[in-house]
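Quick one: this structure, given as C-alpha cells, is what I'll be asking you about.
Certain chains of the assembly are absent from this excerpt, and the rest are unmoved.
Note that the chains take the letters A and B in the order they are written out, and that residue 1 is the start of every chain.
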Amino acid sequence: MRNRLRDVWTNRSAGINGWLAIPSPVTAEIVSQHEFDSITVDLQHGLVDYTSALPMLQAMGHSQATLMARVPWLEPGIIMKMLDAGALGIICPMINTPEQAAQFVGYCRYAPLGERSFGPTRAISVHGSDYASVANEQVIALAMVETRTALANVDAIVATPNLTGVYIGPSDLALSLGCVPKLDHDDPIVMEAIHTVLNSAHRAGLKAGIHCLTPAYAKAMIELGFDLVTTGSELRALSASLSHLLSTMRTP
Amino acid sequence: MRNRLRDVWTNRSAGINGWLAIPSPVTAEIVSQHEFDSITVDLQHGLVDYTSALPMLQAMGHSQATLMARVPWLEPGIIMKMLDAGALGIICPMINTPEQAAQFVGYCRYAPLGERSFGPTRAISVHGSDYASVANEQVIALAMVETRTALANVDAIVATPNLTGVYIGPSDLALSLGCVPKLDHDDPIVMEAIHTVLNSAHRAGLKAGIHCLTPAYAKAMIELGFDLVTTGSELRALSASLSHLLSTMRTP
C-alpha cells in the first residue's frame, strides 16, 4: 500500500496538505493533479458530505497523495464510512480530552486495537488485498487540538495509544483563548499555545500538523517543526485568484 | 446582515414559515419566490439531507426570507454544517431536558457562549464579512418541545441562556400524551399542553412557534400569541393541489 505522507515522514520531511471544501469531483481531480503530499476532503467546514466525498475520492484515484478526510465531529458512523471509502487518514475536530482521543482512535482501528467495524468495501479494492492486515498501522489518525480545554489536556491526549498525531485548528483555538478567530495568527497567546501543542506532540513521539493560509506562514510553521501544513482550501485559492484577476482588469 | 424573521419579531408580528420536505433546489426556489418570512429546510422528516440542502439554500439565495434548517436530531455535526452552509436558524427536535437544551444552544454559538466550531465557509460569503461577530446574536435556535418529558421540563428548558425560543411539534406531543398523532389538533389535552408551552416561553421572554397544517389553524395560533407558524410543507401543498385538480376532473 502506498502512503506518501508516511513516506515523507519517514524521510523526516514535512508534508504539504491540499484541502478540499468544494463538493465536486472535478475540483478534487484538479487539486490531485498538483504535487501535494496529502489531500484532505473536509466534511466539517467544507461544503462536502459523504455523497460528494465518494466521487471525489474516486476522481483522485490516480493520485500519489495520501487521501484523508476531516469529519464533521467525533461521530463513529462517518469516520468508518470514510475509511471504508478509501481514505487513509482521518482528522477529527474538537478532541478535548484523552477519553475523546481514545474513542477517536478506537473508531479508526480494527480489533484488538479498537472497534472499527470490518467491511472495507472500496478501501480493499484500491489499497490491495492485504488492506485488512495493514490498515491499523497505515491509517493516520489526527486529533484536532483547538480549545482551551484541549490545550490543558494536551499531554494526556498525545499519550493515547495508536494516535498518529495532532492537528491544530488556529481559528477555534484562538476563539477559545479569547482572540480573534483567524488563520496565520501572530497573537502571542495563540503562538504560545501552538508551541505548547507542537512540543507536547513531539515529546510523545507523535506528528503535529497545523492549518495555515499563506505559503509564507506555512513555511514558517515547517521551520518551527511541524510535520504537516495545509495552505488554505481550493475554495480560497479560487476566490483569491478571481479577486486578483478582476482587480487587475478593473484597474485602468 | 438581513434577518427578516427577527425584523418581524421586532415589529411584534408573527412570522409565517415555509417548509421544505422535497430534496430539490427547484421546488426550494419556487417556495422562495413566495412571501414567507422564513423558510425551513427539513432534514428530519423531510426527504432532505445535507447534499440536497446545500443547493436548496443556494437556489434561495435571492430570497428575503430567513433561511433555517430543522436537523434530524440533537447531533452537533449536522447542526454546525447547516449553519456553515448559511442557515440563520436551527430547529432541533426532541429537546426534552434543560441539559439537552444547553447542548443544543452550545452547538449554535461560538465561544465563549458555546462550542460551535469556527469555519463559516458559505455563511460568511452570503451574510457578509462581519458574520463572525454577529452570528451569535443573529442565529435563531429553536428547541422543539414535543414530549411529555419536555412538557414537564419546559420552564427549565426556556431558562437556557441564548436559546431563541421553542417550537411545538403537535404530532409527537400528542402521541406522547396518548392522543392521535396529527397536526391542527383540537383535543383538550393537547391544547392545554400547547398553552403551557406558549405561556412558559413568553414568561421567559422567548419566542414560541408551532407546526400547523391549514391556514385557518395557523391564524388561530397567531391569535393565541404564537410568534411563528408553519402551514404545512410544500410536499403537502403539491399533493393537496393535485388531489383537488383530479377530483374536479373526475367529477362529471
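As a convention for this text, a residue touches a chain if its C-beta (ideal position, glycine included) is under 8 Å from a C-beta of that chain, and two chains touch if they have at least 3 such contacts.
Everything numeric here is computed off the predicted structure, so don't read it as measured data.
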Overall number of sequence copies in the complex as this file defines it, 2 displayed: 6
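Everything below uses one rule, namely that only the chains that are shown with their structure count from here on.
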Mean-CA-position distance for chain B and chain A (Å): 34
Footprint of chain B on chain A - complex, ascending: 21, 23, 44-47, 49, 51-52, 71-73, 75, 78, 93-94, 146-147, 169, 171-172, 175-176, 178, 181, 235
Of all residues in chain B, those that touch chain A in their complex: 49-51, 54, 75-78, 80-81, 84-85, 110-112, 115, 117-122, 132
